[in-house]
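Only a single protein chain was left out; the remaining protein chains are all shown in position.
We just call them A and B in the order they show up, numbering each chain from 1.
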Amino acid sequence: MILLLALAFSISAKDTPDDGGGSITVNVYNIPEGTARIELSRLEKGDTLFKEAGLISIFKGECEDVSVIDGVEYLYRGKAIAKDTFYIAEIKGFVTSSPQWFNKSRTTVLIFLILFGSVVLTYIQLAKKNPEGLFIRKLPALDAIDEAVGRSTEMGKPVLFVPGLEAITDAGTLASLTILEKVGKKVAEYGSRVIHPNFDPIVMTTAQETLKTAFAEAGRPDAFNKDDVFYLTYEQFGFAAGVDGIMLRERPGAIFLQGYFYAESLILAETGYSIGAIQIAGTNATTQLPFFVAACDYVLLGEEMFAASAYISREPRLLGSIKGSDLAKVVLLFMIGAGVIFGTIAGIAKQGGNPAYMQIFNKMLEFLARGAK
Amino acid sequence: MSISTSIWVWMAALLTLMVYSFLYKDNPFYRLAEHIFMGLSLGYTLTILWYNYIIPRVYEPLFLPPHQWSLIFPILLGMMTFGIFSKKYSWLIKYPLAFYVGGYAGLRIPLLLQSWIIRQVEASFLTPDKFTSLMSSINAILIFAGLFATLIYFYFSKKREHGFGAAAQVGIVFIMVAFGAAFGYTVMARISLLIGRMQFLLHDWLGIM
Partner (left out) sequence: MGFWQRFLQLDRKWIFIGIAIVVIIPLIKPLGLPIKPTKPVIDLFTYIDTLGPESDPVMVVTGFDPSTMPELMPMEQALLRHCLTKGIPVISFGGLYPAYIGMAKMAIDEVSADFPDKKYGEDYVFLGFIPGVSAVILSIGIDIATTFGNDYYGTPIDSLPMLRGVKNYSDISLVVDVSGSSTPEYWLMYAQERYGVNIGVACTAVSAPAFYAFLQSGQFVGMLGGLKGAAEYEELMARKGYPTGRRPATIGMDSQSLAHLLIILLIILGNAGYFIVRRGERRQGIIRRKK
């Protein structure tokens, strides 16, 4: 008899944890054989009639009632309907829903955010105090910039700089403008010319200012020609066709493809390759990197572009971000290393008949994935 | 062989051929198809947005009972973005952008951290249960080594010397293999698109398949 009672169809309800309120989770247990559906109804305290509250999934035995009001007390009843009969179960006592201030399942996210955020902010402060004190390794592509501009000048050919297809708000476009400044200075020093077609009008204006400053800093403000930085079109493949046309007509000796690119990346890089120019690409569009790697001489891969930009500008926010993310990588590597060592020990101990370590390890994994639930 | 008698199939087939004529060289037929496409896609998008957005989300809740007057605030905020078209009022865009950027970053960063970093770190732990078969063991070791070496490749705070340099070299090998795979997949995708169009021309239009 006791066994029969224990196996009987039953129902429980509780406030849905870690939510913004307005939700009660209802679970059913020991669903009778042949149940076609389980109807859920609820009674509001003070009322006399149960009202329909939805259907409980037989598959999961769970349902979330999101039509409740916080603070109001409810009594739930489940009705499992089989072919010829039905079973009824009720929860013991009333339940209420309430919002939670803190979502415990996001504990790990909060820890990571505080950790990484404070590291980046600290590095930004350090960079503000002493930008030269923070070391960032020089990337080979940066040396290649001097070489490419130099060779292009020797050949009597201009330099082409394409800033990608994104707006000024994109991190890749901003990094490309820093690289443009370096290219601009070299071009001015060598007495060459830089052609800068644009997809976005705001990027165009900024590029004009950047180059103007670069030429002035190199002591050649008169050599800067504003008309070399011009607007082309806001149509993706129209822009690609326009840049291709410039490549074929002007035959630049060096081509810089720096910024965020889309499907036009290979079209541009391939045309550049066909005219024999030295090509230095850089993009934060990871999907386009394979095409640049295939067709260009040097490529700044994703984050390398930001590192290059930080190296050139020594701008505290950029430097701080790069140094912060470097430290984050070290932390992650150590975490993974520690996880591997502890996981292996736990696995060996489990095989030796001691499952305690594995239980601790699994709890750690659970905490990492779902916080302190 | 049964050639289609549907005018729409014919139109689609002719437009496909007009676009493919670009493979020979740029020509007026290609231009015509391109312009039809651009005009059509813009018109289509505007229509869909009008009937799925402006009418049910703005007009109906605001002008039909029960009027949801509170919607006026987000609508006004959204309309401030049009300030960009005027030099005098372009500063107005800062306010909706502030809401957008703040809200979006708040929403996105924790979820991004959870799904892109924490979950990936968790999945990278090499534990005995990942060594159940030879293939799974090789995969687990490759993933671990790839992750380790690639992170070192993108570490900028140290010169690439000795063991660190060697690890970064291994990292670039992994990166290049990934690029190769991505390039290969892209080739496959482009060929698939051609196959799809060919199936349309040969099956739906000409009926010879």
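Here, a contact is a pair of C-beta atoms (placed from the backbone, for glycine too) under 8 Å apart; a residue touches a chain by one contact, two chains touch by 3 or more.
All values derive from a computational prediction rather than experimental measurement.
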Among the chains presented, those that the missing one touches: A, B
Per the touch definition above, residue among B:T45, B:Q68, B:S86 or B:Q169 touching the missing chain: B:T45
Among B:R31, B:K94, B:R108 or B:K159, residue touching the chain not depicted: B:R108
Touch criterion as defined above, residue of B:W10, B:Y53 or B:F164 at the omitted chain: B:Y53
Residues in chain A touching the chain absent from view: 36, 54-60, 62-64, 66, 286-287
Contact footprint on chain B, counting only the chain that is left out: 23-24, 41, 44-45, 48-49, 52-53, 56-57, 104, 107-108, 111-112, 114-115, 119-120, 122-123, 143, 178, 181-182, 185-189, 191-199, 202, 208-209
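Operating definition for what follows: only the chains that are shown with their structure count from here on.
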Touch list for chain B against partner chain A, complex: 38, 109-110, 113-114, 117-119, 121-122, 124-129, 144, 147-148, 151-152, 154-160, 175-176, 179-180, 182-183, 186
In the complex with chain B, residue positions of chain A that touch it: 106, 108-110, 112-113, 135-137, 235, 287, 289-291, 293-294, 301-304, 307, 322-323, 326-327, 329-330, 332-333, 335-336, 339-340, 343-344, 346-348, 350-351, 361, 365, 368-369
